[in-house]
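Here the complex is missing one protein chain, while the rest keep their positions.
Chain nomenclature is as follows: A and B, assigned in order of appearance, with residue numbering initiated at 1 for each chain independently.
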Amino acid sequence: MTEARPQATPSPGPEAESSGPGRAGRLWQALVPDRWGWLMLPLLVFLLLVFVAPLAMILARSFTDPAPGLQNYRDFFGSAVYADVLVNTFRISGTVTLLTLLLGFPYAYLMTLASPFWRGVMLLAVLVPFWTSLLVRTFAWVLMLNNTGVVNDFLLSVGLIDEPLTLIRNQTGVIVGMVQVMLPYAVLPMYATMRGVDRRLVQAAEGLGARPIFAFWRIYAPLTAPGVVAASLLVFISSIGFYVTPALLGGPQDVMIGELIVQQISAVLRWGFASALAVILLVVTGVLLLLVSRFVNIGKLLGGGER
Amino acid sequence: MAHTNALAGTGVSIEIDGVVKRYRTMTAVDHVSLTVEPGEFLTLLGSSGSGKSTLLNIIAGFISADAGRVAVGGRDLTKVPPHKRDLGMVFQHYALFPHMNVRDNVAFPLRRRKVAKAEIAQRVQQALDVVELGRLAERRPAQLSGGQQQRVALARALVFQPEALLMDEPLGALDKRLREQLQVEIKRLHRELGTTFVFVTHDQEEALAMSDRIAVLRDGRLVQVGTPVELYERPASRYVAEFLGESNIFTGRCDQGTFVDTTTGVSFAVADHHVGDALVVRPEHVELAAVGATLASGRNAINGTVREVTYLGSGLRVDLDLPDGRRVIARTGTRGIHVPQVGEGVVAHWDPDHALAVADDVISDAKSDPGPDAGSASAA
Partner (left out) sequence: MTTRFLCRAGLVAVAVLTAIYLVAPVFVVVPTSFNDSSFLEFPPKDLSLRWYESFFTDPAWVNSALNSLQIGVWVTLLSVVLGTAAALAMVRGRYPLRAAVGALLVAPILVPYVILGLAVYALFLELGLTQTILGFVLVHTALAVPFVVINVGSALVSFDERLELAAMNLGASRLTTFLRVTLPNILPSMGAGALFAFITSFDEVVTSIFLAGPDVSTLPVQMWSGVRVQIDPTVAAVSTMLLLITVALFAVAGLVRALGARRAQKALVAAENA
């Protein structure tokens, strides 16, 4: 039995809190906001007008523009060109996810081992790009990767190559740029999970005779799995919706679905088809998000001072 | 303590009349009626879940009762919002405003009452002087020790000369020494101010040490109200006896001055007018004698074997095993008595006038737990 504490908010009056509310009373309580609950209304109305309504319009338009029916979806799934775009989107996103994990996991792991000072430095290295404008970063890659950029200069001067490599306006550029953008999103959740893992478990396993590598893979890695799964899904979901980086660093061969949507509007004004593309992307994103929410609290992932 | 008068209040009565508070699954306060006399120090004592804090919060106006009324100084407060009740309150973890320094914390109630600036400064300083914290006025609560925070909370609750002061386990977060020191200070404040104090605690020693009267609550019901002496010497029931101090309890039947232990069939003499199913004998009334020694006539006696002897400084505590496996505790002085050895057979005896047959209200509710501080040692 727990001591009856004062309510979170002082109770409004005997009638609201009174003994054993009837069925009707309980229904009333469930449907009608209380004094604080009404404060949700302004934002709710705002989001319904600025967020939900436009999305609903897009959904409707994908079935009605130019003519009612499934024509837009049939166009998309019936054409090899568009299928390529989808495959391309998934391939690039998959590659980006894999690379962020490969770089991010050891990085996050080392953060848990480092002294407070070096951990701070490592965290700063993750946060600086995080807080830097996306366009600044993308522009930086344009400078770095072009034929006379720093990377090619370096490789030429060392003698590894004889003529400049094409690193931009192709898939290499897209992936290099996107991995850099997505790395913080992978490192931060993985680091958060790893920090919560009791390292004494690994020591205990070693004390029980396990070889360090065995102990790491059988004890430590499984315990960090939730963070890894969360990180990879988050990176993958964000990647499939990317527009700016592929548009600036990619070539005509590497069009992702986001770019295709913009092209349909800016170049050919096919509203219905662009809407259908958006709906497809939205559905894929939604399904993946549902998957994430089974592993982690999304709100928590976005909070904690990160964005 | 020349300044104390600056905070002196006029003690008013608090009348609690048939107050009920129900939650979905339980009744937190069940028809409690109680009058706190003007200037009295009354403690609401009970284990967690007894409804003592709920009752205090109803008085303060944070929780509204489902039935009944609360009047302070004859003024019905049932419909008055908390901020117009004019009752000081000290919260469990002080609830000092972390974004204000000590001075602003203490000035808060005066500012709400639109007291003139100069007067605020003067009264805040006086209040802080009373709790001996005048030099820490610029500190933030986080920069104070627990005991200092407690004093600020007291000053803040008293500075506007409330009609009564409510305290919800105010010493719970402090260590033992500090707690005892503050108990003394709170008593002193009470004596000097003359304000009515209502104090909530689960600590029976604290209740005994501080209160003019104690109201024992159990499962939302008022079990007994009385002075510490009354409660200790004349508990109304086994629950109260076990909750306040240590007791030896025998269960049985009481009839015409004789109490028959139902487990063993042994009978004890008790005062004639007693009725009840539990016999309470306080350990300090149990004396020990060697087997075969002659006892004064009319004394109740029972044989046992010494299990443990504990030296307490002021005396001894002796735990006896009875033949049927139950236990009896005796507290004795160290001088001029037979000091028993572990394993020795002894006779425990007491004056029938010190045995009290009371209602056995514990067995009926096997789940009830007197709480960690009850310190009861049941022999039954």
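Quick notes
Please note the rule applied: a residue touches a chain if its C-beta (ideal position, glycine included) is under 8 Å from a C-beta of that chain, and two chains touch if they have at least 3 such contacts.
What you see is a predicted model, and the numbers here were worked out from it, not measured in a lab.
Only one of A:183, A:202, A:231 or A:255 touches the chain withheld from this view, namely A:183. Touch with the chain that is not drawn comes from one residue among B:65, B:87, B:318 or B:362, which is B:87. Residue in contact with the omitted chain (choice from A:24, A:43 or A:267): A:43. The missing chain lies against chain B, touching residues 60-62, 81-89, 91-93, 95-99, 108-109, 112-113, 136, 139-140, 142-145, 148, 156-157, 160. Interface residues of chain A with the unshown chain, by the touch rule above, are 6, 8-10, 29-44, 46-47, 50-55, 57-58, 61, 103-104, 106-107, 109-110, 122, 124-129, 131-144, 148-150, 153, 180, 183-184, 212-213, 237, 240-244, 247-248, 258, 261-262, 265, 271, 274-275, 278, 281-282, 285, 289, 298-299, 302-303, 305, 307.
Just so we're on the same page, only the chains that are shown with their structure count from here on.
With centres defined as mean CA coordinates, chain B is found 58 Å away from chain A.
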